[in-house]
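So the structure is just underneath, and the comments pick up after that.
Note that one protein chain of the assembly has been removed; the remaining protein chains are unaltered in position.
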Amino acid sequence: MIQSSVSQSNAGMRKRSGILRAETINMSHGSGGKAMRDLIDDVFLGAFENVELDVLEDQARIDLSQLTSLGNRLALTTDSYVVDPIFFRGGDIGKLAVCGTVNDLAVGGAKPLYLTCSVIIEEGLSVSDLRRIVESMRVAAVEAGVQIVTGDTKVVERGACDKIFINTAGVGVISSSVNVSAAGAKPGDLVLINGFIGDHGAAIVGARKDLAIENEIDSDCAPLNDLIVAVLAVCPEIHCMRDATRGGIASVLNEFAISSKVLIKIKETAIPLRDEVRGMCEILGLDPLYLANEGKVVVVVPREHADAVLATMKNDKYGQESAIIGEVFAEPEETVILQTVFGGERIVDMLVGDQLPRIC
Amino acid sequence: MCLGIPGQIVEIVDASKKLAKVEISGVRRQVNIACIVSEDHPVESCIGDWVLVHVGFAMSRIDAEEARKTLELLIELGEAQKEIEEMSLSTKGVSQ
Partner (left out) sequence: MKYVDEFRDPVLAKKLVDEINKLVKEIDFAKQRPIQLMEFCGGHTHTIFRYGIEQLLPKSIELVHGPGCPVCVLPMGRVDDCVSLAERPEVIFATFGDAMRVPGSKKSLLQAKADGADVRMVYSPLDALELARKPENKEREVIFFALGFETTMPSTALTVLQAEEEGIENFSLFCNHITTAPTIKAILDSPSMQLDGFVAPGHVSMVVGEQPFHFIAEQYKKPIVITGFEPLDILQSIWLLIKQIAEKRSVVENQYARVVSSQGNLPGMEAMTKVFELREFFELRGLGSIDNSGVRITNDYARFDAERKFPVPNIKVADPKQCQCGDVLKGVIKPWQCQVFGTSCTPETPMGALMVSSEGACAAYYNFGNLPEMMSLKNIKEKEEAML
C-alpha cells in the first residue's frame, strides 16, 4: 500500500456533504451544478476515498520522488469500456475498467499506482446500477492496490451512449531492471498462459438473451499485477508478456510472432479450455482462440526458466490452471501454427472483422 | 448449413409445442423436437436421448450402436493385417 504523498493541508479539504437522493440519473447530474456535486460526493468520493481525491483540486498531484524511487520509467495507458451487457456473470463494466487498465500497466512490467475514472452516463441509468458499478471499481482497486485519484462525469441524452461508458487511464512505474517487449521471443523459448481461455468472451455471449443459451460461465476478469510481480521475481528475463483481451490468444501470439519474427507453434491439447466454454463454441461455431479474455496473460520465457515460471503462476489465485501451451521456432517467420488435437497442423491468423457465430 | 452438434435431452419444456431442453458440454438450450418424435417415440420418451442439434432443432437421434460399430471398425483397422503378417512370419519360422 503506497503511502500517500500529497500534503494534507486542512485548508485544502472541503467537507463532503452532497447526498444523492434521485433514483435515476438525469441531465442535471452532468450540468456542473449542485446535482452533479451530490452525485460526485455521494457516489464517487464516498467509494474511492483517498486523500488525493478528497482534496478536490482539478488535478491529482503526485510527488515525483515517490515515483522515481520505484523505477526509471513512467508507464501510462488508457482504455475505454463500453461492454454490453454492463452486468454479467463474474463481473461488470466497473470491474473491467479497473482490471483492464491495471493489467495493461502490469504486463509492461510496471507497478500500477494511480487510475483516473471518466464516466459518460446515459440519462435514465438507475442510481442503484451506478452505485453497484462504482462499488465494483472500489473493490477491484483495493485488490489491485491502486488508487483512483481523479475523474470526470458527463451525462448525455437518451440514446447518445449505451447506459454507461467508462474510460480509465492508468499510471505506473517500471523498475530499471525490467525490459519486456513483444519483440523478445527467441527460438527455443516456451509459451505459457495462466489458465482457461475464452471465459470472458463466452460469458458475454452467454449473457445475450437472444441466443438463449443457459450457462454458468463466469468472466475471468481479474487484476494480474501480483501474479506478474511474482513471475518477474523468479524470471527477470521474461522475453514477451501481454494480456490477451479482444481478439483472444490468437491475436497476442500473432503480435509476438510478427514483432519477434519467429514461428510460434501451439498444441491444441495443451490449451486449457473449460467444458462449458467449449460447448458454447461448438454450438455457435466460435473459435475459442479468438474469444476475449480479461484475466489472462501470455508469457514467452527462456526454456530453462519455464518450469519455475509455471510453478510460480500456479501458486497465484489467478493462475491455478496455468499451462505451457507452445514453443518458439526460427521459421517460417511471423507465423502461428496450431497442432490440432487430430494430429494435423493449421495456421492461426489474426482475427478479421468480428467473429460472427457460424451456423454451418 | 451443416453445423450440427450432439447433445442430450434433459427436460421437456412444452410437450404441446414439442420443446425440450438439451445439454451440450455443460450448457443448455431449448430445442424443438418435432423431427424425432413419432407414435412409437412420444415426447416424454425423448428424455435421455442423444440427438444431433442444428439451428435450434433436434434433427435426428444418435444411434449409439451405429456409433460403436463405426469406431470399432476403425480400431480393428490394421489389426487384421497385423495378424496375417504375424501368421506368415511364424509359418516361415516353423518351415526353417
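The first chain written gets the first letter, and so on, giving A and B; residue counts start at 1 in each chain.
In this section, a residue touches a chain if its C-beta (ideal position, glycine included) is under 8 Å from a C-beta of that chain, and two chains touch if they have at least 3 such contacts.
The model shown is predicted, which means the values in this text are computed figures rather than measured ones.
J.: Out of A:G46, A:G90 or A:G285, which touches the unshown chain?
T.: Once the missing chain is taken into account, the touching residue is A:G285.
J.: Taking the full complex into account, what residues of chain B touch the chain not shown?
T.: Residues in contact with the chain left out: 1-6, 8, 17, 24-25, 32, 34-38, 50, 52, 54-57, 59-60, 62-64, 66-67, 69-71, 73-75, 77-78.
J.: Which positions on chain A touch the chain that was left off?
T.: Contact residues on chain A toward the absent chain are 210-212, 275, 278-279, 282-285, 332, 340-347, 349, 352-353, 356-360.
The rule is simple: only the chains that are shown with their structure count from here on.
J.: Averaging over Cα atoms per chain, report the distance between chain A and chain B in Å.
T.: Computed from C-alpha means, the inter-chain centre distance equals 41 Å.
J.: For the complex, which residues does chain A have touching chain B?
T.: Contacts found on chain A: 206, 212-217, 274-276, 278-280, 282-283, 285, 358-360.
J.: Under the touch definition given earlier, write down the residues of chain B that touch chain A in their complex.
T.: Contact set of chain B toward chain A: 1-3, 5, 21, 24-30, 53, 55.
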